[in-house]
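Have a look at this one.
Removed: one protein chain of the complex. Kept in place: all other protein chains.
Chain lettering (A and B) follows the sequence in which the chains are written, and residue indices restart at 1 in each chain.
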Amino acid sequence: MSGEMDVFVAEVRRFLDANVTRQATSGTELEWGTGPDQIAYFSTDPPDVDAAKVAEARSWQRRRHEAGFGWITGPPEYGGRGLSTVHDLVYDGIEAEYEVPDTGVLSVIGLGMIGPTILAHAQGHIKDRYLPAMYSGEVIACQLFSEPGAGSDLASLATRAVRDGDGWVITGQKVWTSIAQHAHIGMALCRTDPDQPKHKGITAFLIDMSAPGVEVRPLRQMSGGADFNEVFLTDVRVPDDHRLGEVDDGWRVALTTLMNERATVGGEGAGPAARAVSLPFLTALLKANGRLEDAASRRRLAELVADLTATEYLNHQALRRMQAGRQPGPEASVSKLMYAQNLTRGAHFAAEIVGPRLIADTGEWGAYSWNELLLSTPALRILGGTEEIMKNILAERVLGLPKEPGIDTRSPFRELKRSGGTA
Amino acid sequence: MTGTALDAATTELLAGSLRELLASVSAGGELGPALDALGWAEVLADDPATATTLLFTEHGRALVSSRALDDVLLAELDPALPPAAGSRALLYPHPAEGADPAPLDGPLWGVLLGPLHGVDEVVVPATAEGRTVLVTVAATDLAAAGGPATGFDLGSTWHTVAGPRPPGSGPPAPEAWTRAVAAGRRALAAEMIGVCESALTLATAHTTDRVQYGRPIASFQAVRHRLAEAYVAVTAARAVLDAAWTAAGGADGGGWAAAAAKLQAGRAQAQVMRHAVQVCGAMGLSQESELHRHVTRAAALDALLGGHMALAESAGAALLAGADVHPVVEL
Partner (left out) sequence: MSETTTQSELDELRGSVREFLAAKSGEQQVRRLMESEGGYDDTVWRQMTEQLGLQSLALPTEHGGDGYGFVELRVVLEEMGRTLLPSPFLSTVVLAGSALMASGDAAAQAAHLPGIAGGKTTATLAVAEADGAWRTDGLATEAVRTDAGWRLRGEKCFVLDGATADLLLVVARTVAGPGLFAVTGDAGLTRTPLRTLDPTRRLARLTFTDTPAVPVGRTGSAGPIVDRVLDLATAALAAEQVGGARACLEASVAYARERVQFGRPIGSFQAVKHRCADMFTRVQLAASAAAEAANAIAGVEGAPPAGVAAAVAHVVCSEAFMFVAAENIQVHGGIGFTWEHPAHLYFRRAKSSQLLFGGPAVYHERLLDRMGV
């Protein structure tokens, strides 16, 4: 590694050592039965605990930002550090060795997806206004894309934006909006011209979540918590300078967001779920349940660990390719599919080991707690593009297989057949 | 088997009445009296296989939580017990322990299918010197140890009982217990099949209504093939259950075949739920949708009296140890 990177690494360590503690257990050693045994992917905390965690996340992000690590790849004029993706990954790798608050509420959607979109498509003063605020943890952003009638087929969305003087008036309904209850702004895709084909008449906006006419209603997930929401937009006024990209060119803007989304979901390595579905944790689980010598369990463990490790190798190689300045390949899609598959298999394997103690809480450490992960895994195969849609993309874009015939992308949006909604 | 088999038309009619009846139960009615009004005892005597399967399939479909399963097991246990002093309930071995009753010299641990009001005594199977004994205890003695089950299936009325064992003794009745478990497994298999059918109906309806890319998503092969696979799994489970009823007249009460039926139904529910959740998209993950209630109920039913993975494991172990297996289906 170059000397410049060594300096960076030393700076990161200095910052972390001064502010947080190193994790007690690392690598392969693991003490079964101590510490929290929460194995959740989504929050299942009651609202007050949830709010406290969000506050912690924001304050940690502020400290990161003050130390120059809030937005490592961002341009300096908007509070970024102007360094490479590799620096960013190096930082993440080191930070994972420490006990730090989970900043997912900020990073996954706001900083990972909406931030880059604002940077690419917003006007200068809007970037000034929001980017430093987002990357310093002050402003939380959510993604207002999906609608009741527009899930996989996002381009069939129907929320209307109508020009009104020097601004716009937005009316419609969004759904499955993660963290909308915490968000200050949202990026919304709206229909501005229903007489054009569905991909053509869409415009993207930044919405102030506290504006009159914005109403957030929580939806409970099958895993128990209420991370996602319905968002009703009724005559919400948005100034024209909060438009992202050109009028009717919102699909292109959305693609920036979606590209960043796939990269975010597949690349996740940390978190309680990944810690649980790992060799040390699963081995300890087998040992605690007297199954470590059981041939069938060993075999399933080996199969799972082989795939987990190979997926890690895949991610490393993608990283090395980026370091060498080459284009990322289709690894992100493969990685996302594997990530969901590995966690799902891991959760089911653990479920088999703990058996009925998964479905009835006997108070035992590391048993009933697996149900949180088990109940979350179905979502990993749906969010950010379902498994089926990812396979369509791989098959059509990478392998060059023919598209599904008969899908209408030419007729005006108004004439399309849609679920429930009025076009 | 005593009575005459129900014909297809009668069966259909009965299914309809049961469906109505269980709908009223899930709206707050009581199952027992409603069944009495239907003359259920006679139907059951005429054709226990069809009647039990019908009742529990519909019970599963409606996601009703009741003590109907107690009647199935107690019917096998009653002959081995002293006459009842009022209404009886059964304490099931805690799912965490599989289908084997807890030791008599240890504390109580088990599950009741409902609260204890209206119950006079509880039959508590226990293991003493390697045999199952049936201890009867007064319901009032258990009240303190019980509480609503905290767990996965929040929609059920199950109660967990844990605490010191109240005094009481009872006759050894290992054969009766074996027969009761077999009967219970057949009923639970039917109930899981019912939950699956209902989930599959939901998923089929959702994917037929839901339009993406200008057409119902059920027209995409990725979706329809999942539904087809789920359907095959349920059909296979039903076939094994039918075969288990044929074996029910055997000496051990058809224990092997009943375990196979429950195993198959348990596998089917895992597969059906996985596919159903995936084809419903985010909708299926939200608690607004009925689907998650099916997922958790099916998993809870699977765990009672031995989950499918545990059953497969014990069947495998028994086979390797040289157990004599009566084929489930005679060819």
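FYI, a contact is a pair of C-beta atoms (placed from the backbone, for glycine too) under 8 Å apart; a residue touches a chain by one contact, two chains touch by 3 or more.
Values in this document were obtained by computation on a predicted structure and should not be read as measured data.
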item	value
Chain not shown, its touching partners among those shown	A, B
Contact partner of the left-out chain, one of A:Asp227, A:Asp249 or A:Glu388	A:Glu388
Omitted-chain contact residue, chosen from A:Gly3, A:Gly363 or A:Pro405	A:Pro405
Residue among A:Val12, A:Leu89, A:Leu337 or A:Ala351 touching the omitted chain	A:Leu337
Positions on chain A contacted by the hidden chain, ascending	28, 279, 283, 292, 298-299, 301-303, 305-307, 309-311, 313-314, 316-317, 320, 324, 330-331, 334, 337-338, 388, 390-392, 394-396, 398-405
Contact set of chain B toward the excluded chain (per top definition)	220-222, 225
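As a convention for this text, only the chains that are shown with their structure count from here on.
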item	value
Chain centre separation in whole Å, for chain B relative to chain A (CA means)	39
Contact set on chain A toward chain B in their complex	146, 149-153, 156, 175-176, 219-223, 228, 352, 355-362, 368, 371, 378-379, 381-383, 386-388, 391, 404, 406-408, 416-420
Touching residues (chain side chain B, partner chain A) in the complex	94-98, 111, 149-153, 160, 209-215, 217, 220, 222-223, 274, 277-278, 281-282, 284-288, 291-292, 295, 299-300, 303, 307, 309-310
